[in-house]
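Omission of a single protein chain aside, the complex is shown with its protein chains in their original locations.
What follows is chain A.
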Amino acid sequence: MSPSVPLQEMIRAIRSARTQCEERGVIQRECAAIRAQFRQADNGGRSHNLAKLLYVHMLGYPAHFGQMECVRMIASPRYSEKRVGYLGAMMLLDEKQDASLLITNSIKNDLSNSNQYIQSLALCTLACMGSAEMCRDLAPEIDRLLRASNSYIKKKAALCAVHIVRKVHDLGELFTKAARSLLTEKNHGVVHGAVVLITELCERNSETLERFRKTVPDLVQIMKGLVISGYSPDHDVAGISDPFLQVRILRLLRILGRNNEGASDAMNDLLAQVATNTDSTKTVGNAVLYETVLTVLDIKSESGLRVLAVNILGRFLLNNDRNIRYIAMTSLQKIVGTDHNAVQRHRGTIVDCLKDQDASVKRRALDLSLALVSASNIRSMMKELLSFLSSCPPELRSQTASGIFNAAERYAPSQRWHIDTILHVLTTAGGDVRDETVPNLIQLITNTSELHCYTVHKLYRALLSDISQQPLVQVACWCIGEYGDLLLRGECQETEPVQVTEDDVLDVLETVLQSHMSFPSTRGFALTATMKLSTRITENVDRIRSIVSIYGSCIDVELQQRAVEYNALFKKYDHMSLFCSAAICIWMHLNNVQSAGLSPPLCGVSQVCDLLDLLGGSEQPLQPSPALGSTAPPMPVSTANTVGGDLLDLLGGLEPTPITLLFKRLMHSPWLNTDLKLMQPSTLSVFSVVATVTVYEKDGVTVTLSCEKQSDSGLTVTLTASNSTESDIRGFTLQAAVPKSVQLHMKAPSGDSLPARGAAKVTQMVVLNNPNKVA
């Protein structure tokens, strides 16, 4: 060992510095000395100086002034200087520095040096930091070394070639032949290098991959040799012969066997042998088994072999070593789509891993558990997932919540269970759910009419105990506003009855309004709910008025606007019967999936349109929703000029429910512009104007709506659709939904395809009955 006393002295000096300031002082002095030395002519201590500089660099101090010195040292005839020079090059010069090009020539010379250790330095440096240019320059040299040198150099040249191919893909061609021949060598290092090179070549170029498929038998032979052979002291690691080489060969076999029956067949036996005979007590054995499993699962293997592989993963899951469990779950995740049943067998163990201490393991277990949820195990899985949610690390909460929602949506055994589950999530992790959860839940509740009573009771109780979880509070407020009458009625089939007075309800809403924890949007929900209750409760309307008027001077502009508008309503109309819930909510789902000739982007016609767009027509741009059947995204607030002066934007913009939005639009619609109409107690009278309104016009499809009042409580609506595009639209259906106080009867449509160019129209009659004359 060469003494590097100056270096070690300096290191000692730096380490003995007691403060950061002192250390900086020492380093500055040293750097000054080094710089001076660099400028001097060749002296004996050059390598020491550079080494000192490299140490300083590792501590984080600037060392760019050493770059040229590296270049000089590399060119030195002395090995000690070359060695440190090349080390410096690898540390200080990367391909982005201009100085790196200067060493290309030195490297070239050193590659042909008679001393293999000097050659080795050059190869190492090129493989570490060689830029694309340098690689192009020196590739022929490397190829030469691949063919004619000793094994020490060959193995390094092979890995150097790997780097070259990564940098300049086209040069792969150059090395193909040499790589092939290297496989036959005896030296493990060379074979290893060759396998890595071939792997790289095959990954980059599919033609090369085809050519190298012929090597599968050779590779199988080499592996067999390693697996069966006796103890080889040189390469043995805990009883496994050269595990590094084994793993690389298995990986190459994976690439060669993928999507190819012939190659996969040829390696079947070998894989089975490795899988069964490898000792799995130590990490190294498991490393080989792991690679084997990955290969088996990726190629076209026999089913027996696949089962063997999945069983190995199952065994891994039970291993005491956490690393092995983690690996197992990562691998199972990859195959849960294709070998679902096999993975299901290990569901119990996977779910147990949810309780592991390690966050990485937990995350894996969560991913896998969510993938394993199915209709048959939904209840038990959900129990586990919900208990996981209450104790999981914060960074996993939102993922867990969305996973639970998705699973619940797909496999909910009953509506009530679904609602219960969502409520549970909102109570436990309300802060981490996505924004669309609130409208989604509202829609779900709306659609489950038989559970309105149960839901509103449950939400009311939840609200009583905790008003900090915003999504929950928002949904609860909306529910109370919508179904407050059910709450006040007191009895409910599904839960124990509880006496709720109007004051109680208003108390709760007021608490939400006043709480500092409530977001502005939540307050908006609460205020609107309070307003809505004025139509449902009888005794405390005054209290509602006073609550609302307080917010007329609220700092939050949105709330203030609402409060002022509600106040005005109070003054003008005693019946708040206009208000919500009486309207017809027609959702047009245009199912256009089969329409020929419409290019995919235009299939935006297949969007869920809220009625507000239908009535508003071109006033606001339609927001395309990403998937068919999803709820309408919240529409922007319409503050468009309302025809008729003091028509009010009654409902603000934040409640995206179809009913409320419809109302907003009805108010703005040009053919409803007289106050007179608004005075009518029955909202249905709003439609007593027999006019045909174009409610939807986009992408060539036009839908018009005309109403005819039949009786005091009945109304016939005729919907007509026509198509002015160049192609037919098939599978066209209209769907409608109404609040439960209104009866809906849809007559059969005249047809379900819209011929092109308006050749014919599709009409459909809808009869509405409002026997209770609910407003």
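Assume contacts are C-beta pairs under 8 Å (C-beta built on N, C-alpha and C of every residue); 3 or more make two chains touch, one makes a residue touch a chain; residues count from 1.
Operating definition for what follows: contacts and distances are computed from a predicted model.
UniProt lists the omitted chain of the complex under the protein name "AP complex subunit sigma" (options: "Radical S-adenosyl methionine domain-containing protein", "Large ribosomal subunit protein eL33", "Ribonuclease P protein subunit p20" or "AP complex subunit sigma"). Residue A:251 is the one among A:72, A:169 or A:251 that touches the chain missing from this view. Note on the undisplayed chain: of the listed residues A:31, A:196 or A:533, the one touching it is A:196. When the omitted chain is restored, the residue from A:65, A:117 or A:519 that touches it is A:117. Taking the complete complex into account, A:323 is the one of A:176, A:323 or A:398 that touches the chain left out. Those residues of chain A that touch the chain absent from the view are 1-5, 7-8, 11-12, 15, 43-45, 47, 51, 54-55, 58-60, 78-80, 83-84, 87, 94-96, 115, 117, 120, 123-124, 127-129, 131, 152, 155-156, 159-160, 162-163, 188-189, 192-193, 196, 234-235, 237, 242-245, 247, 251, 283-284, 286-287, 290-291, 294, 322-324, 326-327, 357-361.
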